[in-house]
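Input: one structure, supplied below.
Only a single protein chain was left out; the remaining protein chains are all shown in position.
Every chain is named by a letter (A and B) in the order it is written, and numbering of its residues begins at 1.
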Amino acid sequence: MRLRHLKGWLYLLPALLFLGCFMIYPLVDVLIYSLEEGYNSASQTYFGVGLYNFSYVLHDPYFLQAVKNTLLLVVITVPLSTGLALLISVQLSSIPKLRDLYQTVFFLPYVTNTLAVGLVFMILFKKTPYSDGMINALIHLFGGETVDFMDGPYWAKMLVTCLYTVWIVMPFKILILTSALASVNPDYYKVARVDATPRWRIFTKITLPMISPMIFYLIITGFIGAFKAYSDEVALFGVNLNAAGMNTIVGYVYDMLYGDSGGYPSYASAAALILFAIVLTITVINLLVSRKHVYYA
Amino acid sequence: MRIYLEHVTKSFPSQNRKEKRNVIAVNDFTYEIPDGTLTGLLGPSGCGKSTTLNLICGLETPTSGKIYFGDDDVTLLPPESRGVGIVFQNYALYPHLTVLENILFPLQNLKGPEKLSKAVMLDKAREAADLVQISRLLERRPKEMSGGQQQRVAIARALVKRPRVLLLDEPLSNLDARLRLQTREEIRRIQRETGITTVFVTHDQEEAMSISDQIVVMKEGIVQQIGKPQTVYDDPVNLFVAKFLGTPPVNVFSGEIRSGQLYLGQAPVLPFPGGRDGPVWVGIRPEGFVPSPDGPLVCSTRAVEVMGRDTSVVCTHPAAEAQIRAIISSEHDVSGDTVRFQLKPAKVHVFDRQSENRIYPA
Partner (left out) sequence: MQKKSIAGRIVTYCLLTVWAVIVLFPFYWMILTSVKSYSAYNGEYVPAFYTLEPTMQNYVDAFSAVPLGRYFLNTMIYTAVTTLLMLVVVVLSAYAFARLNFFGRGAMFTLFLSLMMIPNELVVITNFVTMTNMHLRNTFTGLILPSVASVFYIYLLKENFEQVPEELYKAAKVDGTSDLKYLFKVMMPICQPTIVTIAILKIIECWNAYVWPRLITDQQAYFLVSNGIQEIRENGFGRENIPAMMAAVVVISVPLIILFLVFHKKIMEGVSRGGTKG
């Protein structure tokens, strides 16, 4: 009997070692860091304990800019990508031929290196003295005013960021929604057809409620993912996001930790905890809202 | 190999956290299974029969009591040291291995002095496959075979190590009706041929009755009755056993004993000398009814089902809780709204109203 317990723990030991060292201990530690005032990473000393780090971060204009950018990104990309993915998935489920081909193509961005494709987006949207770039050439063709998306006005940079984010997150959403749609029992549609239900009504009254748990799942993971945006922005604007005015909360955390403005793990910890608090709050709100609107079979 | 269970009790912590009481799956089970016999453990689901099987196998250890194989105390031995083979309801064949690899698997686990050479292993596996008649299927995978074939592979795998005891957990439940008949004969044949002491668990009384040397009827962890199938059927010790055995099931009436007579409703149906007066349960086997123009038991006919050799009469009686089913010879004429029956005394069992133990025949 003793042996049995020992064996269980033995099998679990490697996981416990890794998780203990690199998840559980850091979790405790990050709380401590965030409360240590004036921590110096060179001498590993601090002079007090309190909430100063949080107050510093909340008053830092770079952080406020990062929060604004992140919020804008979340508010724009989550509904846009979910809606677009729903539209595409519904169309995809309705075609008899080529479905696998389209589905495979649509999934491609999932397996690409974000940093690498970000570079391609950059050169597509960039405007240099030698060339207007691909996108601007198109805009020009349709008689629009060219604009430098990478170094120009804020709205243009935000637009590129949102477009790239949507491009990156779509594969996952399309995949989840098409498999959700495929799992709806076709008998419901047959019954609805016998009752001469109009197509739009079938969609809103049968399809949507049936796949609502998955839509909701996508919204929650979408929120969480968008709040943690960082490497997409690096790919587009380079590591110095503050200079481009396009930093995100996660970017702020890493900048505080490392790099030209780094060396402040306390500020980084405080900012990370603030981010965690925001994400947690929004997730809880989402869960509460969903109680009313999501149909669980 | 004789199996002897001595005061075996097994209790589990309750699944329900609020309830601190332990659940007793097997309660004080004492029984000897003679060498070379086929024994059926029978009971409704949750009666502790599977737990008993697991205890014999060694997958569970008893909370108290002892288990002997022959003269060896195996109570604390792990299953691999007991020399048992087991076949599960879903066969538990390794899906990624072929039939041959499945049968070889137990042999490959042998270590040290017991270790066998490849050729010997192959011989033994072929022999086991021959015994259950699947020699032509050795290269197939479990998925490519019918349920009956999978069952045979599972038996071959259990037998290949020549176990002292063979255990079968609901061996026929996953088969369709026709295969079930065939397979149960097969199990009987294999058991006879090998002479291995075999214990199997089932909830199907017909299955247990048809092939067992002995049956053990269990209810809620307690053994109700042990004996030869016919004996248990003819002489059930209590109402539960009477109800559990037999298809169609026994017909239960609420009766009364008054001045040496057994009454069903207002009609005295049998003489009952020496019994105390009072209410009783009466169980009458379907074959215990004989239509007779002046029979004492008057029933209203609901349906007559002709089955060729026999006729099944479905009828009601005010003293019976449910519909009565009587099996009579098809020579009798039972047209009409009512039918009168004589009763065969040997097919009537009377049980105490409170304890439900049998009081007649005494």
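Here is the rule we use: a residue touches a chain if its C-beta (ideal position, glycine included) is under 8 Å from a C-beta of that chain, and two chains touch if they have at least 3 such contacts.
None of the values given here were measured: they were computed from a predicted structure.
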Touching the absent chain when the full complex is considered, from A:67, A:160 or A:250: A:250
Identified contact with the non-displayed chain, of A:35, A:73, A:176 or A:241: A:176
Chain not shown: contacting residue from A:86, A:124, A:162 or A:211: A:124
Residues of chain A in contact with the chain not shown: 4-9, 11-12, 14-16, 18-19, 21-27, 29-30, 33, 41, 87-88, 91-95, 102-117, 119-121, 123-124, 128, 130-134, 137, 167-170, 172, 175-176, 179, 189, 193, 199, 202, 221, 224-225, 228, 230-231, 234, 238-239, 250, 253-254, 257-258, 265, 268-269, 272-273, 275-276, 279
Residues of chain B (touch criterion as defined above) contacting the omitted chain: 57-59, 78-81, 84-86, 88-92, 94-96, 105-106, 109-110, 157, 161
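In the analysis below, only the chains that are shown with their structure count from here on.
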Intercentroid distance (Cα basis), chain B paired with chain A, Å: 60
